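All protein chains but one are shown at their positions in the complex.
And then chain A:
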Amino acid sequence: MSNPKRLHPAAVIFRVISILRNLIFVIGATIIATMGNDFFNYIALGIAGLISLFIITSVIEWFRFRYSVVGDELRIEQGLIVRKKRYISKNRVQSIDLTQGVIHRLFNLTKVQIETAGSDLSTDASLSAVTLEEGQALRNELKYHNGETVESEYIDETEQEEEQHYTKETISTKRLVIAGSTSGSIGVIIGLFIVLFSEVERFIPTHVYDDAMSWFLTQTISVLMVLALIVLIFLWVLGILGTVIKYGNFEITRYEDELYITRGLLEKKQVTIPLKRIQALGIKESMVRQPLGFATLYVEIAGGEGGQNARTFIFPILKRNEVTPFLEKILPEYQLVANEFTGVPNRSAPYYMLRASFLPIIVLIVTLIFATDFWYLPFVLILLAMSLGWWRMKTAGYCIDQDHLIFRSRDFSKDTIMMKHNRVQSIQLRQTLLHRKQRIATVQSSILNNFAGRHAGVRELDFEHAKRITDWYSLQKRIF
């Protein structure tokens, strides 16, 4: 692998597609605006010229892009006008992810993303299209440090051997369907639909639109209800489908010092998570899933992927009582101790309920001033918010053992986050004057993730317990 290589020519296609995707609105708007106009031909010609220019530059970019593995380094040379060379030392490579999109799979290609420790995106390298064997070879070569190279022919064998050695977990389609139907992505899809509709609307001829509208308005309410229900069910099924496609064939494997995840039906994704980059483990139970006894597992990792999704799911859905066996198999470092959580004292309830109903109270005041007749609407809202506050208070709690700290909290979903002593960056104890009189305090721990860091904690905990957490964290006490 010492001589410089180019990417697979399909990389040109990806480059062009990504440029066009960024410009699609500009181009589309220009075309629509000038449709039927005298200048239309010139505009079309201009756009065609622009696109061919993109294609040419993409071809040259592809031509200039070379990569090679020399000794302990991955070297990448690129640049159309400004030539850029990047050398990444093997020791600095944190993880190598392979992703196969639909087009990739047609040509049996893969995208290779090489991540280094920094959270800065510009320090990472990405090869947009290489053949699958090449990608796997590259991963093997970069993963084994100290120049201990493995010939690509043996990879298949070694992988088979590994499969026997290492534990792995997969997910059943039934579970995926459950995950999809409780994912709550319906809202997102409805949003998308509305946006899409407002875009498409202008292409519908006016008379068709008017006819449809007048038919729609003459229907009885029951028919409209049925229609709405059908649309909702359709969207729901779409949501399920989305989840099944995204997490289909989900498989997580535990290697010695990393987790390896493959997932996706259409777009295949392979992700490696080195254990030492894991900062915390979280169990999330959304309001829909909690009563059904389902939860989602995620980890907070430092560096890498860069902000787009701060947390990485290590299992899309599993039963609450399967969490412990799962962790035993896949991530024994983060065993959930017992479920003996220490909660928040009842005297903190007013804080929780007031905080939750802050917005509705403002709404109530506004309605009392401007629309006195509807005072009961925000009133109901306040009651709902207060019960949410009460619920939050009941959920909040902590649990500590030798070197783990677990916080449990709720915004809408119940979130249990587990941190190791040496992964907590700092701990803060906060008290207002009122808190001090009532002997309660808020405790907050800061951990690192690939976004901007995260704070987890318990509000208005009993002061003695708050002290217990800070004492647990304090290295001073541990030593003397």
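Quick note on the criterion: a contact is a pair of C-beta atoms (placed from the backbone, for glycine too) under 8 Å apart; a residue touches a chain by one contact, two chains touch by 3 or more; residues count from 1.
Here is the rule we use: contacts and distances are computed from a predicted model.
One chain of this complex is left out of the view, and of "ABC transport system ATP-binding protein", "ABC transporter permease", "NADH-quinone oxidoreductase subunit K" or "Membrane protein YdbS with pleckstrin-like domain", the protein name its UniProt record gives is "Membrane protein YdbS with pleckstrin-like domain". Of the candidate positions A:A295, A:I447 or A:L461, contact with the hidden chain is made by A:I447. The chain that is not drawn here is touched, among residues A:V102, A:V208, A:I369 or A:L433, by A:L433. Within the whole complex, the absent chain has one touching residue among A:I81, A:V102, A:I221 or A:L475, and that is A:L475. One chain of the complex is left out; on chain A, the residues touching it are 276-277, 279, 302, 422-423, 425-433, 436, 446-449, 453-454, 466-467, 470-471, 473-476, 479.
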